[in-house]
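Now for chain A:
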Amino acid sequence: MVTVMKILEIIVSPLVALIVGIFFLGLFRKMMARIQWRYGPPLIQPVIDLVRLFNQRGFSHGAVFDLGIILSLAGALVLVLFIPIGGMCPLANSGGLLVILYVMLFAPIGIALSGGEGANPNISIGISRKLILTLSYEVPFIFIILSLMSYYQTISIVEIVKAQAHYHWSLFSPLFLSGVAYFMILPAMLGIRPFDMASAPQEISSGIDVEYGGKYLAFSQIEHALSLFIVIALFVNLFLGGGNLPVFLLKMLAVFVCGVFIHASFPRFRIEQATKYLWFWPTIISFISLIVIQLIR
Partner candidate 1 sequence: MDRNQIKKWLESPGKMGHKYSLWAVYFCTGCGIIEIPPVITSRWDAERFGVLPAPSPRQANLFLITGYVSVKTLKAIIKTYEQMPEPKYTVGFGSCPINGGMYWDSYNTIKHLDKYIPIDGWIAGCMPRPEAIFIAVTHLWTLIDKGMAKGYVKYRENYGRYRENQEKALGKLEWPRLFPIKDENE
Partner candidate 2 sequence: MNKEFKQELESIFRDITVNITDDVTPVIAAAKPQILAILRFLKDKGYGHLAMISCVDWLKEAQFELVYLVSAYLKGDNEEPGQEKITILLKTRIDRDNAELPTAIPVFENAEPYEREIHELFGIHFTGHPRLLPLFLEREYKIPPFRKDFDSREYVKEVFDKIPFVEDKE
């Protein structure tokens, strides 16, 4: 019986991630339109875009061009299995937060490999910006993850969620500073406006997606939706104690709406400014919180 439940979970959680992720993309465009006094597309516009993209014959630059995009989407799907989504977490007991940190490598490397094959300088500039941005937000992110691990004395994410259910959200526990730091680097992890220089449509004609045609662009959109879902789900699980499914999705929606407002109101940083910012404020805050946690322990 348990294995049937587990297999069911393994099938259901990526589907939930896909549906919620694509719904978030639609909501994203609708809210951006309404902020700019426009009526905006219907909520299911991303689905229409995907149907159209799958109907178009994309251009491919070779085997690695296809394998890279497949690798990145597979990596994103596997990552969803490691994250508890409202009570169901299929692969919770194999490696915990450490493996999550590691499986997060797949998506950027897959995209980078496939983009590199596209032989277009816009792509190379997009990839170099994306990797620099990732390196710059990894520094505070690792401090946050370490302070979480040492506060709850475990590396398994499910236990962290359970612990929060007993006492209180870790956002209001001594981990408050880590929560603040995490929220400061959330736009960078989501790739939204202040930090979307990796896929800037005006400067480098959407960076990595320049050579993506029909189904390649569809896969890239799905991968973007999934990574959107994963980053927010991680934040909710680690700091807002993600409860059962409806409560979990509601919390994700709240975090997502804040993200859209940040996206709507900020200009785009240059990549050096982004690194300067990310290595200064969030890193100091998360470093202080790590020291505080050490003192408590």
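Candidate entries met the following condition: all candidates are chains of the complex that A comes from, given by their letters.
Please note the rule applied: a contact is a pair of C-beta atoms (placed from the backbone, for glycine too) under 8 Å apart; a residue touches a chain by one contact, two chains touch by 3 or more; residues count from 1.
Note that this is a predicted model, so its numbers are computed, not measured.
Student: Touching chain A in this complex is which of 1 or 2?
Tutor: Looking at every copy, the candidate touching chain A is 1.
Student: Going by the contact rule set out above, which residues of chain A touch candidate 1 in the complex?
Tutor: By the definition above, chain A touches candidate 1 via 29, 33, 36-41, 45, 48-49, 51-59, 122, 201-202, 205-206, 209-214, 217.
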